[in-house]
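Every protein chain except one is present and positioned as in the full complex.
Each chain gets a letter, A, B and C, in the order it is written, and its residues are counted from 1.
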Amino acid sequence: MQTIPPDTEKEIYRLMVRTRLLEERLSNLYRQGKLSGGLYRSLGQEGCAVASAMALGEGDLLSPLIRNLGSVLARGVPPRDIFAQYLARVTSPSHGKEGVLHFSRPELGIYAPTTMLGTMIPVLAGMVLGDRMRGLKTVGMTYIGDGGSSTGAFHEGINFAAVQKLPVVLVLEHNGWAYSTPGEKQCLAKRMADKAPGYGIPGITVDGNDVAEVYGAVREAVDLARAGGGPTLVECRTYRMKGHAEHDAQAYVDRSELETWREKDPILRLERSFDARGTFPRADRERVVLEEEALLDAELSVVQAAPPPSADSAFRGVFLDEGIGERMRHETFTGGLP
Amino acid sequence: MQTIPPDTEKEIYRLMVRTRLLEERLSNLYRQGKLSGGLYRSLGQEGCAVASAMALGEGDLLSPLIRNLGSVLARGVPPRDIFAQYLARVTSPSHGKEGVLHFSRPELGIYAPTTMLGTMIPVLAGMVLGDRMRGLKTVGMTYIGDGGSSTGAFHEGINFAAVQKLPVVLVLEHNGWAYSTPGEKQCLAKRMADKAPGYGIPGITVDGNDVAEVYGAVREAVDLARAGGGPTLVECRTYRMKGHAEHDAQAYVDRSELETWREKDPILRLERSFDARGTFPRADRERVVLEEEALLDAELSVVQAAPPPSADSAFRGVFLDEGIGERMRHETFTGGLP
Amino acid sequence: MSGDGADLFYVEAIRQALHQEMERDERVFVLGEDVGTYGGAFKVTDGLLARFGERRVIDTPVSEEAIVGAAIGAAIRGMRPIAEMQFIDFLARAFDLLTNFAAKNRYRTGIGVPLVVRGPAGAGVHGGPFHSQSPEGYYMHAPGLKVVVPATAYDAKGLLLAAIRDEDPVLYLEHKFLYRRVKDFVPSGDYTVPIGKAAVRREGQDLTIVTWGAMVHIALEAAGTLQREGIDAEVVDLRTLVPLDEETLLASVAKTSKCMVLHEDTRTGGPGGEIAATLAEKAFEYLDGPILRVTAPDTPVPFAAPLEAAYLPNEATVLAAARRLASY
Partner (left out) sequence: MSGDGADLFYVEAIRQALHQEMERDERVFVLGEDVGTYGGAFKVTDGLLARFGERRVIDTPVSEEAIVGAAIGAAIRGMRPIAEMQFIDFLARAFDLLTNFAAKNRYRTGIGVPLVVRGPAGAGVHGGPFHSQSPEGYYMHAPGLKVVVPATAYDAKGLLLAAIRDEDPVLYLEHKFLYRRVKDFVPSGDYTVPIGKAAVRREGQDLTIVTWGAMVHIALEAAGTLQREGIDAEVVDLRTLVPLDEETLLASVAKTSKCMVLHEDTRTGGPGGEIAATLAEKAFEYLDGPILRVTAPDTPVPFAAPLEAAYLPNEATVLAAARRLASY
């Protein structure tokens, strides 16, 4: 496994902090009734998202799931984009047409999935297939949950990537839950990485809350992919510390399990590791936190000042040819009368 | 592995012969232009179909793929049903509405799949789930090819059966080809049975042309299923000796590979084994062949005498309530005018 | 039908139907994502697990094909499965199983598939493109499938009981916007609302608004406004889309001579076409004006509130069309 460069480790720390603080702001906004739609937290899983994304190279592609806020931040998406998505502002990357992390930023290599779990896997495979045809050495990374791995699209997608030896890294976030459904009702495999041999690809299980482990394993998978070795399934064991979404009080979760995992918090663990190694003093870390707070406050206020999208735009952008949409808009307001 | 009882072995022999001879007749009819639609041969794979089906118990359920003629014959479907399906006679179990092995004979535990590969797996899982709720100890068996195992429905179905510990036996017929596509373009797994651990279920690979091996492994899987142990994936290595269908001259197949497999023919091998053990003398076997020829000729002539279905029935049977169909028929002939 | 009952929310009516039918018929069971412990994403199946246990209230993996497939299998073997889609949008992932396996099985093999697929449809809650669709147009087009679309709590219970007892597959589209917004009297006892029968929600002479689901309430609102303008609109709630109650539809248009179809599904190739075509064939002589369609536009359902509001037909769009039609 590849080791994590010291600067990268600090950057991971900063990005985990950013992720957590950003979500805390979103959570406050949610409770104030200011968000449009639901909020899906990644509390306790930030390490897996951030460290995996940091293992990608320039020009690589990443498609997040709803909980991979840390991944898109790590790839350079500014917090304002996230606020604007959740607040459904016209300045959001999707111009208010979509919510959550469902937006594309092609210049950052970020591509929106759809809600339907698993479907991004064949789509991502196609992206790097296309890039390979164009002579690019792009690696693509996406995520799947212990729940989403039960979908047919997961199976078809990873198998296609395998037979085509496509440069795909599939990070399986095994966080114990799919909404309220526990792992053992989702899949009986001992490890989710046991699925890999069935596709003839490498599979590895790592501690998803240990950023060094995640980074190392994913980096190796990225290198293998880029070298033409095909996809790798990287199972990250982690834990969803909140309910499925903010409305879910996770009544079905054993409180002691939460306690156990709170101790394994990825930020806490990295801090302890820094302390143990004496590499990134507490004072410096506190400065990071303050900087991040300031950044987020600034970004949020910019976004809050932005207007919602205008009704008219609802009818635009289905096809490149806007004429089709024009007719549509007209008909909507006339019931089709000429 | 369970050993095969002597009578069962002889019965398997008879059924393999029946399968082969029946297909030869169908092939002749096909060449005479008398079949409705295509013909999909199981030449060289009869052992796997017959021996697996023979391992089921009374009341168990079986759903075939197009090449599992031997399986349905083993479960008691009379040859006339098969002829009638291929000749699209009104006396066919589907009354001419469907072709090939797409028919149900619930009293024999036979259920039609659809063409879409993989979809029978979740459906069969549901059948035995339903039976379990009704207090029955039914085991369900179905088949999937090296090609069909790439479908999402395979994945969702077997995983669902696994978590529900359903009594399902999934026989994976690894015959080297999916239409013209060779195994290595379908899946990179070393063995298809390597998929099993990814579902937390047992997986075994057997020589699909050795009826004793197939029977033994499947019988064990059936027993495990009935005892509540959940599904098993039984990979049978075999070879498709003909093209995908009769119209396919299999130009893409290496002739020497065909030669190698011709030597491994399941009927030939069982005959050699009988000879080696001196258990089922050649003369007795020849009698079996003659009996089967006579049976098939008789059944075929009955079917050939039967009429095609009448046009009217095309409009019936969509819903239990035939009133809906009546209206439909009327409209078809009036363009909707009242 | 018993005289007892209570005003219930739409979601409560569905839940009551599930409880009562599982009580009455042990062949009935429920499967889907988070339907057990959690009681369903919208709490529709709340309480079922406690009452009926894990064998009849099955939390499945995230596998819509397995859910619909298993329901098909169980139905073929004599059970009465009810498959929940967490959001009806996800039924797209089992499109083949529902339209090709379930819907065609009786015709192909003689064996009916008495299952119900149900789940929350419709927009209005800022769910965005994949938690807001009204896919009735797709499924109406699948031969062998029935489609029901309750607009009231009374119908929600009665149609669900009818759907479960039907010998053929039924898609039951419950409108998530109505779950906790519509409340009406629901008899506590056993009753069914027959599949294939529309309800005239408001009688009128001047024009007919044909609609279903959440749009029934928009239509009634608009009809009230129109009344004050001297336009007397009849509102027909189809309740079932397949099979269509042509009798009620034709009788209404024979009376009013003018018709508008109002639906939340998108326009092109949508259910409005079927209804308009039926009228253009069979009510041509009655018609004194074009058949209008007021529908969602041919776009995904947008996320932001102002966009979603523009997307959804509302009282204003209905009024604008109705006025033009009335004065035609």
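One rule holds for everything that comes next: a contact is a pair of C-beta atoms (placed from the backbone, for glycine too) under 8 Å apart; a residue touches a chain by one contact, two chains touch by 3 or more.
Because the structure is predicted, anything quoted here is derived from the model rather than measured.
The shown chains contacted by the absent chain are A, B, C, with contact judged over the whole complex. Touch with the chain omitted from the figure is made, among B:Ser52, B:Gln186, B:Thr205 or B:Thr238, by B:Gln186. The chain not shown here is touched by just one of A:Leu43, A:Val123 or A:Leu258, and that residue is A:Val123.
Check A:Ser71, A:Asn159 or A:Thr181 against the missing chain and you find that the one touching it is A:Asn159. Contact with the chain not shown here comes from a single listed residue; of B:Thr115, B:Thr279 or B:Gln304, that residue is B:Thr115.
Contact with the chain not shown here comes from a single listed residue; of C:Phe9, C:Phe29, C:Phe42 or C:Phe130, that residue is C:Phe130. In the full complex, the hidden chain is touched by chain B at residues 36-37, 88-89, 94, 96-100, 102, 114-118, 145, 147-148, 150-153, 178-181, 185-187, 248, 252, 308-315, 317-318, 324-325, 328-329, 331-337. Residues of chain A that touch the chain left out of the display are 93-95, 97-98, 102-104, 106, 111-112, 114, 116, 119, 121-134, 152-153, 156-157, 159-160, 163-164, 317-321, 324, 335-338. Not every partner is drawn; the one left out touches chain C at residues 89, 92-93, 95-96, 99-100, 104, 107-108, 129-130, 137-138, 140-141, 143-144, 242, 244, 266, 268-277, 279-282, 284, 287, 289-293, 297-300, 302.
Quick note on the criterion: only the chains that are shown with their structure count from here on.
Farthest from chain B, judged by the mean position of CA atoms in each chain, is A. Computed from the mean C-alpha positions, the centre of chain A lies at a distance of 35 Å from the centre of chain C. Inter-chain centre distance (chain A to chain B, centres taken as mean C-alpha positions): 44 Å.
If you average the Cα atoms of chain B and of chain C, the two centres end up 39 Å apart. For chain A, the set of residues touching two or more other chains reads 150-153, 185-187.
Looking at chain C, one finds that residues 60-61, 63-66 touch two or more other chains.
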